[in-house]
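The other protein chains are all here in position, but one chain of the complex has been omitted.
As written, the chain order gives the labels A and B, with residue 1 at the start of each chain.
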Amino acid sequence: MIHDALLVAGKDLRLELRSRVALNQIVPFALLVLVLFAFALDPDRGLLEAATPGLYWVAVLFSGLLALQRSFSVEAADGNHDALRLSGLDPAGIFLGKVLAVSVQLLVLEVLLAVGVAVLYSTHLGGWPLLLVTVVVATTCIAAAGTLYGVVAAGLRVRETLLPLLLLPVLAPVLIGSTRAFEAALGGTPSEGWPWVGLMSVFALLYIVAGVLGFGPLLEEA
Amino acid sequence: MTTQIARGSKGVEPAADAGPTSTGSRGTLILGILTLVALGTLALFALVLSPDDSNQGDAVRIMYIHVPSATLAYTGCGLATLGSIMYLWRKSQWWDLVAYASAEIAAVFTAVTLVTGMIWGRPTWGVYWVWDARLTSTAMLLLLLLGYLAVHRLPAEYSVRAKRASIVGLLLVPNVIIVRQSVNWWRTLHQKPTLFSNGLGSKIEGLMLFSLFLGFVAIGLLFAWLLIHRFRLAWLEEQIAEEGIDASIAARRAEAGDIGRWEGTP
Partner (left out) sequence: MEPEHLDRPTEAAPVVHLRGAVALLGRFPALAGVDLDVDRRRIVLLRGPNGAGKTTLLRALAGLVPVTSGEAVVLGVDLVTDRRAVRHRVGLLAHATGLYDELTVADNVRFWSRAARAEAADVEAAMARLGLDGRLRDVSVGRLSTGQRRRTSLACLVARRPELWLLDEPHAGLDQDGRDIVDALVRDATRAGATVILSSHELDRSLDLADEVVTIAGGLAHREPRPRPSRSSATPGGPTSEAMS
């Protein structure tokens, strides 16, 4: 299973390296979202600074959706779905590999967005341990739940509209949790943030288990 | 050179019609009458016989619908998850359709909860919506149920739809639990008033308690009646879809008719 996961993750990341879709399209999109928030919320009134953690994570969520859509659209091409089933790859390994690849892309995105936020919204970044752990756990939540619901929506013409409908309500607790954790970290009260990390860890575990068990059955019957 | 013609054996058996053939039956007729009676009694007690609240006045009467609706919405969601688990375990279409019907009725009741909540909220706090823990969680429940329903209604084969919807349905209850927990933590930091804490002047006892109890009974019966009909409707829809396999096989074989055309001499 681990061998297959690393193989699939390597393949997905190599695909990204060659096609550069995340770099050329998703990262600019995320930065664009930050800029749009500034237009909507009028920087002079102090709303941007107060809302920075939330706006950051909303930008991450929307960009994450794009990354997940991309992860499944490469498999939708020309018979790859059948080839995956015939390949001898362990479906749980395929799931974990895809989660890993999306996570790596999201982590790079989040680092860039953090720079974006520090520059555009003049945020002072602090409380690093909590900040970093939150980022890792939240990324895992988004990648795991997104890959599971992604395969539920895979192979269907309505995938692009179905995936957000399924995924965003499910990720609401992750948005709440990561925002509160960031607020605690930036506000200097990290002890308020760690319980949220705990909740999100439970979420991540739930979805990794669900994905490992459910990916195989879901891969059948395109 | 001999040519062997190997005839295929008979194809699939027709789908066994083990279910009802119409959505009404004697059982549902009795249930329906009971429901009407219960609803009528509820109306009597809720609107006339039970007292005003000392603080909220007449507005409190919405509670007799709002609270049972909320409870049944969550119950329906639980049934959807149970049905999904049973479908994945036993591959039983019956359970999957129970899940689907429950989710749909639960979505209706969730909407009713939200609307009655808004109607209750307006005179009580002056606004239609507050982001209190309960209302927010209930709004999330509606969205989660709509996602499940969308998957079950995909334009695809039944087995594909049912399996995918069951995975989503299976996760409904865990999602609801996590959402409620996160929303509760989030909102209790801010001590906003809820429908209950701000304003019920009197404790719920006596006639009010009885009316609330009646509410549970009446709305519960309504839920059951709606569920049975919705389930049967879904069952019949799937039965219609499955029929005609034998006819298809016969028509398919007829295509082979002119087989001599395709057997050439090597």
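Keep this in mind: a residue touches a chain if its C-beta (ideal position, glycine included) is under 8 Å from a C-beta of that chain, and two chains touch if they have at least 3 such contacts.
Treat the numbers as computed from the prediction; the structure is a model and nothing was measured.
In the complete complex, the hidden chain is touched by one of A:Asp42, A:Asp82 or A:Glu160, namely A:Asp82.
From the options A:Leu15, A:Leu66, A:Leu112 or A:Val202, the residue with contact to the chain not on display is A:Leu15. The residue touching the chain not shown here, chosen from B:Arg90, B:Arg122, B:Arg153 or B:Arg253, is B:Arg253. Mapped onto chain A, the interface with the missing chain covers residues 4, 7, 11, 14-15, 18-19, 74, 77-80, 82-83, 85-89.
Against the chain not displayed here, chain B makes contact via residues 1-12, 157, 241-242, 244-245, 248-249, 252-257, 259, 262-264, 266.
We adopt the following convention: only the chains that are shown with their structure count from here on.
In terms of their C-alpha centroids, the spacing between chain A and chain B amounts to 30 Å.
Across the complex, chain B meets chain A through its residues 88, 140, 143-144, 146-147, 150-151, 154-157, 159-160, 163-164, 167-168, 170-171, 174-175, 178-179, 181-183, 185-186. Only residues 148-149, 152, 156, 158, 162, 165-166, 168-170, 172-173, 176-177, 180, 195-196, 199, 202-203, 206, 210, 214, 217-218, 220-221 of chain A touch chain B when the two sit together in their complex.
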